[in-house]
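Down below is the structure, laid out as structure tokens.
A single protein chain has been omitted; all remaining protein chains appear in their positions.
Now for chain A:
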Amino acid sequence: MTYITVNRISKKFKRRDQITEALRDVGIEIEQGTFVSLIGPSGCGKSTLLRIIGGLETADDGDIRVGGVTPIEAQSDKQFGFVPQAPALFPWRTVIENMRLPFEVNRKGGRQTPEQSEEAKELLRSVGLGEFLDAYPKELSGGMQQRVGIVRAFASGAPILLMDEPFSALDEITREMIRYQLVEIWEKHKKTVVFVTHSIREAVFLSDKIVVMSNRPGRISEIVDVDLPRPRSHELEETSEYQRYVHHIKGLLRERWEQ
């Protein structure tokens, strides 16, 4: 079932005399319970598209439906679990209190998801943070903080997760580890995920569908369905099918680059 429909949206930013065309005629359909990645060169409008879907920004033209309603309505219905580039943890709250945050605001709005603190703890344990429930963000490493941000989105009761390069500030090894943890959690919860990344290998590894975007103005150049078996683990990365997808996407991006 199609859950998110983006229909020919456009977006321009005006700053002083300069106009940036961030998105032109972008359309995608995202099925419920699928993992979709947005990939493309820097500045092609990935974040803008994600923010428009999440109701943090409005499109100039076109139409977006999230479960049949507008992004703002979906937002007030608490449908989004947002994971920005830097972990949005509140420094005066412990890990478990940060997990509680989505339940403390906008209480009357939308679905009354009961807070599942057992589930929150279970999720934290599954990413190796079981010992850190009462720690403050400043006592955690960057990778640990980002893991909290990710599992908070899963535990928040939101059916749609919007992740904007959640791994970009991490070192290669941590990044890989968290990627494996993310795929494991996701395969258990099967939420609808829109995931922005710069990493081709990451996109192929995680996604059901990869939206390849091109630059100036930002538009969609191709949508690739990733038919790789699940559950996925690191062994997948050794297979030739996986490599073929990586090469294919790389080719698409290079093509755009050379134009």
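FYI, a contact is a pair of C-beta atoms (placed from the backbone, for glycine too) under 8 Å apart; a residue touches a chain by one contact, two chains touch by 3 or more; residues count from 1.
Going forward, contacts and distances are computed from a predicted model.
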Self-check item: Per UniProt record, name of the chain withheld from view ["Ferredoxin", "NitT/TauT family transport system permease protein", "Carbon monoxide dehydrogenase" or "NAD(P)/FAD-dependent oxidoreductase"]
Solution: "NitT/TauT family transport system permease protein"
Practice problem: Specify the residue from the set A:V148, A:L162 or A:V193 that touches the hidden chain. | Solution: A:L162
Quiz item: Which is it among A:E97, A:E184 or A:D208 that touches the chain not included here?
Solution: A:E97
Quiz prompt | Which of A:F35, A:F82, A:F167 or A:Y242 contacts the chain that the document leaves out | solution = A:F82
Practice problem: Over the whole complex, note the residues of chain A touching the chain we left out. | Solution: 54-56, 75-76, 78, 80, 82, 84-94, 97, 101-102, 104-106, 109-110, 131-132, 134-139, 162
